[in-house]
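Of the protein chains in this complex, one is absent; all others appear in place.
So that you can tell them apart, the chains are marked A, B and C in the order they are listed, and the count of residues begins at 1 in each.
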Amino acid sequence: MSRLNIELPGLSMKNPVMPASGCFAFGQEYAKFYDLSKLGAIAIKAATPETRAGNKTPRVAETESGMLNAIGLQNPGIDHIMENELPWLEQYDVPLVANVAGKIKEDYIEVAEKISEAPNVHALELNISCPNVKEGGIQFGSDPQMASELTKEVKKVSKVPVYVKLSPNTADIVSMAKAVEAAGADGLSMINTLVGMKIDIRTGKPILANKTGGLSGPAIKPVAVRMIHEVSQQVSIPIIGMGGIYTAEDVVEFFMAGASAVAVGTANFSDPFACPAIIDDLEELLSEMGISHISELTGRSWKQWQTSLS
Amino acid sequence: MSRLNIELPGLSMKNPVMPASGCFAFGQEYAKFYDLSKLGAIAIKAATPETRAGNKTPRVAETESGMLNAIGLQNPGIDHIMENELPWLEQYDVPLVANVAGKIKEDYIEVAEKISEAPNVHALELNISCPNVKEGGIQFGSDPQMASELTKEVKKVSKVPVYVKLSPNTADIVSMAKAVEAAGADGLSMINTLVGMKIDIRTGKPILANKTGGLSGPAIKPVAVRMIHEVSQQVSIPIIGMGGIYTAEDVVEFFMAGASAVAVGTANFSDPFACPAIIDDLEELLSEMGISHISELTGRSWKQWQTSLS
Amino acid sequence: MKKENLTILSKENVAPRVYKMILEGESVKSMLTPGQFVHLKVGTLKHPVLRRPISICNVENNKLTIIYRIEGQGTALLNEKNIGDTVDTLGPLGEGFPLQESGKALLIGGGVGIPPLLYLAKQLKAKGVKVQAVLGFRTAEDMFLTEEFKTYADVIVTTEDGSFGIKGFVTDALPQTAPYDVFYSCGPKVMLRAVELAAATAGYISLEERMGCGVGACLACVCDKKEPFTGKSYVKACQDGPVFQTGEVVL
Partner (left out) sequence: MKKENLTILSKENVAPRVYKMILEGESVKSMLTPGQFVHLKVGTLKHPVLRRPISICNVENNKLTIIYRIEGQGTALLNEKNIGDTVDTLGPLGEGFPLQESGKALLIGGGVGIPPLLYLAKQLKAKGVKVQAVLGFRTAEDMFLTEEFKTYADVIVTTEDGSFGIKGFVTDALPQTAPYDVFYSCGPKVMLRAVELAAATAGYISLEERMGCGVGACLACVCDKKEPFTGKSYVKACQDGPVFQTGEVVL
């Protein structure tokens, strides 16, 4: 699979495909379907300092080519994760990207410091873009100044490279990207979900108990591709792209937009084998396209190329 | 149709359904399919002072449950529209909402002043949210201060009520809505399209000649519903809701979110009879729901109601 | 827990908007426990995005019977399929009904909550348990599966409008069912609440929660456990359920 292996800050990946945070829990469920060592990396569910019960149900609602979720960062807390989930994952040959969330700056620092010590955590993903918890970090995600400060503080304590996960609910994603790059971020993850709502017309009420939720899936792919296209031309740190990826063709599109790796979220729900299937298809697609290494595709939509495609 | 007639600033409508600006040109094409007097109103294609050729083709690309467009405000210019398009529409008993666009403040003022004189133009819709033209007003749409000033100036010259069409490409749509309300806007139209991109992986280039385009259709409905839900609780002017409306059920959902009328855009392309079909179905749906007048539904998802549904 | 494209052998309209479908495939052989469900993908790859949970109604060797009511887009797309087409099926998922070993079991089902109880009735009867079933419908026209139940159980039907059997809800039939050693129930939440209150014994209920993944990874389908906590404070309907003991979860 020499076409697919990539090196990103902290992450030596066999291939550029990882399940997205929150869509794969801590891997145990999907390990029943396939060998997790097949994956390029795993972005694990957000960790907070304390146990979080999450939001009331219903927590998901389907929309056209998408879904809303308002899980609310439910997680067993950093200590439980360190003691139970991460050691279990050590049996697999796969680097982990630890998604870090919190209410206040100190939460992020605490989680980042602790979790970056875990032997199989090779990078952090700062979740400053969860739309489903009033104090879920979204305040950091909409203000470049706050995002920048948080990034600096986390960089100070983290033993591994730090990726910042950006929110698409903004008029100017480039400013946010530049701010966190200047603050020392080693990479970006984009995009998190768009804030949406669905109303049940029989009851007159929003379907989600939390009222609003995060929109993910194929519906948001054009927004993700556009934002990665914009940001990748303005920063020099790598981007992990996500938002509606279902196929190897989608992965190629994200690379061409400017991504250097990708995460697959919602697609896992419609097909538990989505990630390994995409990885296999990608190898084949690149071979058909005559691409000797996937990294050649990064930014192809805006870079000048010696050799043009087809 | 007594369940459906509504009164909004400037607009006495037989029913709350109008085709959305840019998706119905100036009505001539759809007049071949049905009697335009059936419509609650018609939002006509954006008018600018001068003739605009628009963007290069391809101008549309399909996405999952949505489409991207980058028409680029192609229009024959205000004078041609006043002389040819509007008089032709006078044969129909239907109020027009004139969509006003421009590069600079003076453009908006010129168009607003002229077009608001037309006998069948009953309201203006200030398009400060077209994502497809570098100088298509989007700069006004992302800065509450600029939007507010523009609204004030246009209000001074307009003979008819002014609705401001908001962009969803923002972190804080409520501030924008409040700013234009304070500046004297009589109503809001929301939402315009989300900025997106699709890349053709065979060529490695964006499909649209303009690279980015505006995402419309069912894919964006959850975002529209959420924004209308937020804004309607914070302003007291009415909202014309739009974004992925295809059915009478969708109309009810938008009303429950907080809309007082709706516009139908992309749906016209998949079914030229979309608007009249929705109007007929809406009458029936309200009767099934036991709703005596559609205005009762506005804001039902967040208002306290004496009688609950179902 | 496998993913397989099962082939449609038959499709039959058994009540207004309700269909019975028989599907065939290898993975069906592992669908052993009543109360488990399958998760179906319909439409195109990317649309609609979520699978649809449907109960296992019966299994014979490699043939699976399901009964579904057309509610929205997903079930409508399923119903557009014809004999010979395949359905992308993930299953069996979840924990099913623990089987009583002797005595009498009361099965209480409402609407499309009835199908999983048929497979349960069959297995209970095979163990020598005496089975009584209370099947609730809105009206006589909506009735389905009542004949099939008679093979395994003593059947009482309730209809809301009294057009067949006892007039009222399933709970209105409970007085004439006692005594029994355990009950099993599946149906809308409001029915389950009423059943839990009215039942004479402890029992098992099967919940219909909105699901994402269906395999325990997304945390869409959590239910709160009732105090006192016996460990985790929540359970996942897709993985720990959909069947729970009465008193285990907050309804």
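Following the convention adopted for this analysis, a contact is a pair of C-beta atoms (placed from the backbone, for glycine too) under 8 Å apart; a residue touches a chain by one contact, two chains touch by 3 or more.
Computed from a predicted model, the values in this text were never measured in an experiment.
Colleague: Kindly name the visible chains that come into contact with the excluded chain.
Modeller: A, B, C
Colleague: Kindly state which of the options B:S116, B:T212, B:N268 or B:T298 is in contact with the chain not pictured.
Modeller: Selected residue, touching the omitted chain: B:N268.
Colleague: Considering the whole complex, which of B:G10, B:G187, B:G204 or B:P218 touches the chain not shown?
Modeller: B:P218
Colleague: For chain B, which residues reach the chain that was dropped from this view?
Modeller: The missing chain touches chain B at positions 22-25, 28-30, 32-33, 53-54, 57-62, 64-67, 69, 71, 74, 217-218, 244, 246-247, 266, 268-273.
Colleague: For chain C, which positions touch the chain that isn't shown here?
Modeller: 43-44, 47, 73, 77, 82
Colleague: Name every residue on chain A in touch with the hidden partner chain.
Modeller: Chain A touches the chain not shown through residues 64-65.
Throughout what follows, only the chains that are shown with their structure count from here on.
Colleague: Can you figure out the chain closest to the middle, judged by Cα centres?
Modeller: Going by the distance between chain centres and the overall C-alpha centre, it is A.
Colleague: Cα centroid separation between chain A and chain C, in whole Å?
Modeller: Whole-Å distance between the two chain centres: 36.
Colleague: Averaging over Cα atoms per chain, report the distance between chain B and chain C in Å.
Modeller: The separation of the two C-alpha centroids amounts to 45 Å.
Colleague: On a C-alpha centroid basis, what's the spacing between chain A and chain B, in Å?
Modeller: Those two chain centres are 34 Å apart.
Colleague: Going through chain C residue by residue, note those that touch at least 2 other chains and give them in order.
Modeller: 46-47
Colleague: Considering chain B alone, which of its residues make contact with at least two other chains?
Modeller: In chain B, residues 64-65 touch at least two other chains, as defined above.
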